[in-house]
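This report refers to the structure that appears directly beneath it.
A single protein chain has been omitted from the complex, and every remaining protein chain is retained in its original position.
Read from first to last, the chains carry the letters A, B and C; within each, the first residue is number 1.
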Amino acid sequence: MSIGWTREQMAARAAQDIADGAYVNLGIGIPELIAQFVPEGREFVYHTENGLLGMGPPPSEDEKDLDLMNAGKKYVTAAAGASYFHHADSFSMIRGGHIDVCVLGTMQVAENGDIANWSTGAPGAIPAVGGAMDLVQGVKQIYVITQHETKHGEPKLVERCSMPLTGPGVVSRIYTDLAVVEVTPDGFRLVELAPGISFDEVEQKTGAPILPPAR
Amino acid sequence: MSIGWTREQMAARAAQDIADGAYVNLGIGIPELIAQFVPEGREFVYHTENGLLGMGPPPSEDEKDLDLMNAGKKYVTAAAGASYFHHADSFSMIRGGHIDVCVLGTMQVAENGDIANWSTGAPGAIPAVGGAMDLVQGVKQIYVITQHETKHGEPKLVERCSMPLTGPGVVSRIYTDLAVVEVTPDGFRLVELAPGISFDEVEQKTGAPILPPAR
Amino acid sequence: MIDKQVSSIPEAIADISDGATVMIGGFGASGSPIELIHALIDQGTRDLTVINNNTGNGEVGLAALIGNGQVRKMICSFPKSSQSKVFPELYSAGKIELELVPQGTLAERIRAAGAGIPAFYTPTTVGTVLAEGKESREFDGRRYVMEPWLQADFALIKSEVADRHGNLLYNKTARNFSPIMAMAATTTIVQSKRLVAPGEINPEHVVTPGIFVDRIVEVAQPVHEDTLIGQGRAYP
Partner (left out) sequence: MIDKQVSSIPEAIADISDGATVMIGGFGASGSPIELIHALIDQGTRDLTVINNNTGNGEVGLAALIGNGQVRKMICSFPKSSQSKVFPELYSAGKIELELVPQGTLAERIRAAGAGIPAFYTPTTVGTVLAEGKESREFDGRRYVMEPWLQADFALIKSEVADRHGNLLYNKTARNFSPIMAMAATTTIVQSKRLVAPGEINPEHVVTPGIFVDRIVEVAQPVHEDTLIGQGRAYP
């Protein structure tokens, strides 16, 4: 069995690709870990769509304010230089192209950049979209962090998404436990392998052709 | 010659028709005088479209702040309970139907409620509209204060405006030096005569049929 | 004199009648006007259309209003919650309607109603099933869908500080949808933790100008939805 990157290592690797001074929106789950791995000398400003720019780390029990939460409804703090605003202003930041990077988890991502991460499409499922469709259309760079395969060993990087799309052609980079993959006009292209992982293994576990790294 | 109402009396008469607690936007000129004639026991809140709700009277020389002006670019004060906001929010108040009454001066007003008060339409004139077209479309009640005739003795209350419209069918009441006139589905109707003024005189100086007061 | 204060919660909401469309501020538990919602449960108003980002948590507040069968239709972006089974059960049983609106589109539709903009174009949902049936067109080579404004008869809002004019301050991220809902509703009803004299709120700091507020009732010690849920409470 392969080893690859842990969740923390995936987050740390993604953080390397975010520029100093970037405005960043982090999805729920592994993406949230990025805030723990900001590279030395860089400062990211976190946007949370419920109305806070400059989100800080979780509060101590003393600091906790029931009215200060993030979009995942977890208690957070406000960093120095933060600001509060209403929801229409918050989504103006998103839709208006002011956020530099959004890092999301996903169920599927396709070689053309399509992403499906809001609904399995199963009959009877209660649809719930939140801000996902706004984020993928509005943020300048959409990065995905995900296990390379589902729990059932099926590829999450696919030729075409079988689940309902969140947005078409929006993803630029994918960080998995096995590799960093970019989405190019020619499809998936390997950027970097996790330690101990071979290109063959990544190719085998990817549901679409994958190109070797650009020279 | 008729006497009729002075500018101050016209403003005072219009103020009588504004309810306690109303949000009011006052145009430049005679409409501004309304603020001096608020009826006993009533409170009006003045909106000025450059970004202040709760505009107060002109400042003393000591109070004057070069950054606190009204839409007519005159220095003003902020009353207790005032708020500042940006221009898009300010015109949301107007366009969104939140302002109760707007009182405007005019060049012409027609029996169907059309108003023309932004451009003579003369060739070569520099067009300048400001917020007039937003106000007439957005505010709940549009009142007009104007001399009944132009300086050249021509009627300002007309069958159809000959000048370019500011907005169609928007005016509900007109306060002139001679009379208070309402705009009804049947055209102009007299509400009240100024002291010493006869219905005949008003009829003669109005460029459209005018109905006697409703019983 | 302008004085939008009313003396009791039941009086503040008395004219919300069956069939009304009601916006309720709050994102999750933060900013939820629990006392106003519970009064609406006490009043028994039915057949409501409720606009909120979510569908409530636990068995208090909005979840309790839904659970009590008073809501015909929810308009929201995220009707699932780890802390509430109320909506999912009713929805699965076909007993409540749902209009699913992406969060940013929901916010913008509400703001548009307050700003007198009957419709606008957004890229959100383009290329997805949620764009089906929507009018779309291209601007500068990119496709957008048209979205209509979203108006309401009433908005129920929680504020931190208010004055008799209706000027409001909020607490941190409890602000969320409340300022735009106050703009969009015909009648905006506010429960405020503190009431101050006009002039005590710095005009530079006002978040919701009084023009958008119709009634204010003081609720000096509001319960927080998260506290009630932590105590395992249900309403009524």
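Going forward, a contact is a pair of C-beta atoms (placed from the backbone, for glycine too) under 8 Å apart; a residue touches a chain by one contact, two chains touch by 3 or more.
In this text the structure is predicted, and so the values were computed from the model without any measurement.
Peer 1: Over the full complex, note down every shown chain the hidden chain is touching.
Peer 2: Hidden chain, whole complex, touched shown chains: A, B, C.
Peer 1: Can you tell me which of A:Gly113, A:Gly138, A:Pro168 or A:Gly207 touches the chain that was removed from the display?
Peer 2: Of all options in A:Gly113, A:Gly138, A:Pro168 or A:Gly207, contact with the hidden chain holds for A:Gly138.
Peer 1: Under the stated touch rule, tell me which residues of subunit B contact the chain that is not displayed.
Peer 2: Missing-chain contacts on subunit B: residues 48-52, 65-70, 73, 78, 84-88, 90-91, 94-95, 124, 126-134, 137-138, 164-169.
Peer 1: Going by the touch rule given at the top, which residues of subunit A touch the chain that is not shown?
Peer 2: 20-21, 23, 41, 43, 45, 47, 52-54, 78-85, 88-89, 91-99, 138
Peer 1: Given the full complex, what residues of subunit C touch the hidden partner chain?
Peer 2: Residues of subunit C in touch with the missing chain: 108, 112, 115-123, 139-140, 142, 144, 148, 169-170, 172, 203-205, 207.
Just so it is clear, only the chains that are shown with their structure count from here on.
Peer 1: With centres defined by CA atoms only, which chain is the most remote from subunit B?
Peer 2: A
Peer 1: Grab the C-alpha centre of each chain and report whichever is closest to the global C-alpha centre.
Peer 2: C
Peer 1: If you average the CA atoms of subunit A and of subunit B, how many Å lie between those two points?
Peer 2: Here the centre of subunit B sits 55 Å away from the centre of subunit A.
Peer 1: How big is the gap, in whole Å, between where the Cα atoms of subunit B centre and where those of subunit C centre?
Peer 2: Centre separation, subunit B to subunit C: 36 Å.
Peer 1: Can you pull out the residues of subunit A that are in contact with at least two other chains?
Peer 2: Within subunit A, no residue touches at least two other chains.
Peer 1: Two or more other chains touching the same residue: where does that happen in subunit C?
Peer 2: 111
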